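I have placed the structure first, in the form of structure tokens, so that the comments after it can refer back to it.
With one protein chain held back, the other chains of the complex are shown just where they sit.
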Amino acid sequence: MKATKRKIINDPVYGFITINHPLIFAILAHPYYQRLRRIHQMALAQLVYPGAVHSRLLHSLGAYHLMCNAVAELRDKGVEISEEESVAVKAAILLHDIGHGPYSHALEQVLVQGVHHEQLSLQIMQEMNAHMNGDLDLAIQIFTNQYSKPFLHQLISGQLDMDRMDYLSRDSFFSGVTEGVIGYDRILKMLVVHNDELMVEEKGIYSVEKFLVARRQMYWQVYLHKTVLAAEKMLVKILERVREIYQLNDEGLKTQSALDFFLGEFKTEMNLDALEKFCSLDDHDVMHAVKVWSKHPDKILALLCNRLLNRQLYRSRIQAEEFDSQYLKEKEEEAIRQFHIDPADVRYLCFTGEASNTLYQTKDERINILFKDGLIKDISLIDNALIQQKLSAPVKKFYICLLT
Amino acid sequence: MKATKRKIINDPVYGFITINHPLIFAILAHPYYQRLRRIHQMALAQLVYPGAVHSRLLHSLGAYHLMCNAVAELRDKGVEISEEESVAVKAAILLHDIGHGPYSHALEQVLVQGVHHEQLSLQIMQEMNAHMNGDLDLAIQIFTNQYSKPFLHQLISGQLDMDRMDYLSRDSFFSGVTEGVIGYDRILKMLVVHNDELMVEEKGIYSVEKFLVARRQMYWQVYLHKTVLAAEKMLVKILERVREIYQLNDEGLKTQSALDFFLGEFKTEMNLDALEKFCSLDDHDVMHAVKVWSKHPDKILALLCNRLLNRQLYRSRIQAEEFDSQYLKEKEEEAIRQFHIDPADVRYLCFTGEASNTLYQTKDERINILFKDGLIKDISLIDNALIQQKLSAPVKKFYICLLT
Amino acid sequence: MKATKRKIINDPVYGFITINHPLIFAILAHPYYQRLRRIHQMALAQLVYPGAVHSRLLHSLGAYHLMCNAVAELRDKGVEISEEESVAVKAAILLHDIGHGPYSHALEQVLVQGVHHEQLSLQIMQEMNAHMNGDLDLAIQIFTNQYSKPFLHQLISGQLDMDRMDYLSRDSFFSGVTEGVIGYDRILKMLVVHNDELMVEEKGIYSVEKFLVARRQMYWQVYLHKTVLAAEKMLVKILERVREIYQLNDEGLKTQSALDFFLGEFKTEMNLDALEKFCSLDDHDVMHAVKVWSKHPDKILALLCNRLLNRQLYRSRIQAEEFDSQYLKEKEEEAIRQFHIDPADVRYLCFTGEASNTLYQTKDERINILFKDGLIKDISLIDNALIQQKLSAPVKKFYICLLT
Partner (left out) sequence: MKATKRKIINDPVYGFITINHPLIFAILAHPYYQRLRRIHQMALAQLVYPGAVHSRLLHSLGAYHLMCNAVAELRDKGVEISEEESVAVKAAILLHDIGHGPYSHALEQVLVQGVHHEQLSLQIMQEMNAHMNGDLDLAIQIFTNQYSKPFLHQLISGQLDMDRMDYLSRDSFFSGVTEGVIGYDRILKMLVVHNDELMVEEKGIYSVEKFLVARRQMYWQVYLHKTVLAAEKMLVKILERVREIYQLNDEGLKTQSALDFFLGEFKTEMNLDALEKFCSLDDHDVMHAVKVWSKHPDKILALLCNRLLNRQLYRSRIQAEEFDSQYLKEKEEEAIRQFHIDPADVRYLCFTGEASNTLYQTKDERINILFKDGLIKDISLIDNALIQQKLSAPVKKFYICLLT
């Protein structure tokens, strides 16, 4: 009996996560991966759900754990997955979020404009691969859907991928919003592969419905909760304000981190140097910056920073109809009067916008149900299913945020 | 029907926490209280237990929730607790940890030497009280055990207080270490008041035993886990190194936060100005500082900071016997050779120390069991109880940390 | 300090259930109530979900516990509920199922034809009340909706009553079908009373949606699961067969219990004597009878009984369309051939039927949402709600059962 190196990690959601392959150990030990410890999975949702402070590192470990289970389950059903493919698909899920920056989705389009986090993930994976003698080759092929077994890619990115499965389970666990609990273990048991595509067994229909409903609930109750939205918009407005008043010699805006670079000279080209700088950023830099800026002479900047630190957020509302422009105008005028600001700056204190969520997107990716008789049907086309064509249209809502 | 303002907060551990009194709302809204959001309850334990990232704010909210339950339970048993006392004891538990600094216990004796966090809590409560027209008077009396009903103080600070009840439940929940789960709800149901002292009903003996065993397990498995200890010692060593090389004009040590003050000019007197600075500190300042210092020219400082950021911690061991001085000497020499450092600095890379834990302290505070026939007995004196005199002696262990 | 008699009961679903009023103690101690220990809440669902063996007694205790919470919650919101009303509504929910016979719903229409269990519950409550000096007067008024505060009745019987809230939570807990988990605690927190009617706060919409979806899932996944249905139909067929071949002098059909009376001389009048006999029946009588009948000379009876005992159930199928009569005929012929039975008896071995479930019934009872601005809307009329008019139509399905 000869034991390979093994490690178990305690996870409050799944119990234990087992690490037992050198490549997985190497990824975990990498500074780029360790950085994910310092990025909150749910950004500022913690201002409403104080338990929701888990890290992206734990989310990606969780997704890796589900992938281990999915691979074991599919193999037990006779699907052929080689040892090499197994390790590669696990490495890929572990790295699927490696490109996330501080406060993830909240800041994505503000910090590094025009670059999507999935593109960054790929760039970083390639960079890591270059230093790992190509050990990530197959993982990258699967990640970019260029491998011959599409179901492996679908386990990473698809309607029922391990990413979604974990973030719904984990976010509802840590936020304490039980409405988001999905039966991830049951769905895993129901996965099948047919013509190299991932599908769900007939008797998994109700579990999939539950999953889609839970996702919808998490969107409206948590991710797009009006106060979460208000907090995240406040952080966005802070960065926008910094951008607007940025001057190279303003020492009061400098924060001793790569933020200085991204808010200043960075344009849009993510070259190797920029990428390395990006990989040094985490939530601490942003929150430290907010603390520094809370003492900056710019009135609006200091105001927003102090408000965020002390959780005195925008008052916000979400509704089905667009806000009346007259109403908005009144509110803007109130804000201008109350805070004695330049009317040209009112967009920092009062603004509207749109939020949207789709229960089930039929276009790109589909959830196919494999019936016992071999028939394949998209879940939205099944009789009496809860998820019908009509419901799969995106739901658009409108929000207003105002400082009072 | 007229509703007072009420708010419910989702908590993954207890479900919902209800806030329904203006004083409690006022405390929650205070910037000093909001600061606790940015302090990790379990410091660097997250480097071993990645789920253990919950904040002190959530811990104190949880302790408040248990206090609400305890008050309701005791009243239901006929214990007289007035509305004013009820609010005061809840305010006091909410504020019991308000004096914690960044990375709590880990840095307590390094950052603000000679000042205990409970003393700071009291100072801050008094400061808040001064601005709240004395609304916290009774809470402070209870907190300092100067109120006529000692059991109220015991609910805040004693062998079975709501603080311990919550931190054991919560820390084991978030770390995923089920060995620490206690039956907090059962213990609450078993609390009684006799001669104004808090006691436990006879049939609660097993629950109390379980609580004491769980606490012991959390100490050795989590709080004093060898790798958690290694991480926290690394942070301590970093601050010690900064202190040692500190010079006012070294811009590379400056971090744009009150850390600069506490590592520099602060002596030991916690005057109002220092207190205010203290109340601006949180974990972000420390971790940002570590990131800044990781590029400092001091080799040892930069080394330790980079190691901490990338989770390349000291190799550590814990054992029952003291470490042999010869062995330590060898290890020190290895470290000097490997890292080419001045032998005078070896204490940053290689050192030993003691850790201790007591299952049950019989001296100060006791857990009294109230028998049906009116007899009162300390739990350690009960026949066949698991927690016996012998076991209540402190357990001392020895550790070694070394960089490799 | 003077303590009333109090008792706490461990419940795996809610933790602890507290009993603290003499009337509640009296109900619990009553033999009619104790009988509910011997009746399975989920009848034969245990043949598919082996954990689902909890009793009606525990369900009614659970519903009582939720009622305690609901009353406390509503009072905390300013709803006036007197001590007397509080005890009465708790007594009423505790007794709401007292009229259930063995194997509950499964046998309801077979054992005591033409008498609904709610009518029996009322009769038994009246009978108990007669021996309790009218202590149940108010409980009975509330139960029969003749009391001046309709919301109290709605807590017992309505779209969001404590009965449904408990059975969904409990049945999904014991069966291990997490799809049925509802956020009962959140719904309780969202209940309000307006114009003496029970409503739900605006921000409870998602929780109510989740509740309705969970109920739908429990129907199709558990209550109407094809194998559960097959098992329960088998038990029904056994009793029908006994009825058919019943003769007073057939000692082989006698079972030494009140079953003998209900399968023999009982017609439809539930007089006091019959009621008392009914209250002596429980699941043990039925299962013992099945064991006795498994050795009866009647071939069909013995066959069905043995099959049930050994879990060799009908093969069954559920589908959206009615079964083809030609197909049914073929199957009948197969059964006749295989088991060598009289064609006139084939309905015991092969038969079809309908099962139906409604997601949300808009007719009788409604779930009203109370908006912050005072507006009241039925949940099915809310924009973008998941539960829409269209979905609230009943879903009818067809099943076939056949012995093979």
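Every chain is named by a letter (A, B and C) in the order it is written, and numbering of its residues begins at 1.
Simple rule for what comes next: contacts are C-beta pairs under 8 Å (C-beta built on N, C-alpha and C of every residue); 3 or more make two chains touch, one makes a residue touch a chain.
Here the structure is a predicted model, which means the values were calculated and not measured.
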Residue among B:H40, B:R56, B:R216 or B:K331 that touches the chain left out of view: B:R216
Residue, one of C:V53, C:L248 or C:L381, that touches the chain absent here: C:V53
Interface residues of chain C (partner: the chain not displayed): 9-13, 15-16, 29, 31, 34, 37-38, 46-47, 49-51, 53-55, 57-58, 61, 173-177, 255-257, 280, 283-285, 287-288, 291-292, 309-312
Chain A residues that touch the omitted chain in the full complex: 1-4, 6, 8, 15-16, 18, 20, 76-80, 185-186, 189, 193
Residues of chain B (touch criterion as defined above) contacting the omitted chain: 178-179, 181, 183, 186, 206-207, 209-210, 213, 216-217, 220-221, 320, 359, 383-384, 386, 391, 395
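We adopt the following convention: only the chains that are shown with their structure count from here on.
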Centroid spacing, where centroids are CA-atom means, of chain B and chain C in whole angstrom: 49
Where chain A and chain C are represented by their mean Cα positions, the distance between them in whole Å: 43
Distance from the mean Cα position of chain B to that of chain A, given in whole angstrom: 31
Interface hub residues of chain A, defined as touching at least two other chains: none
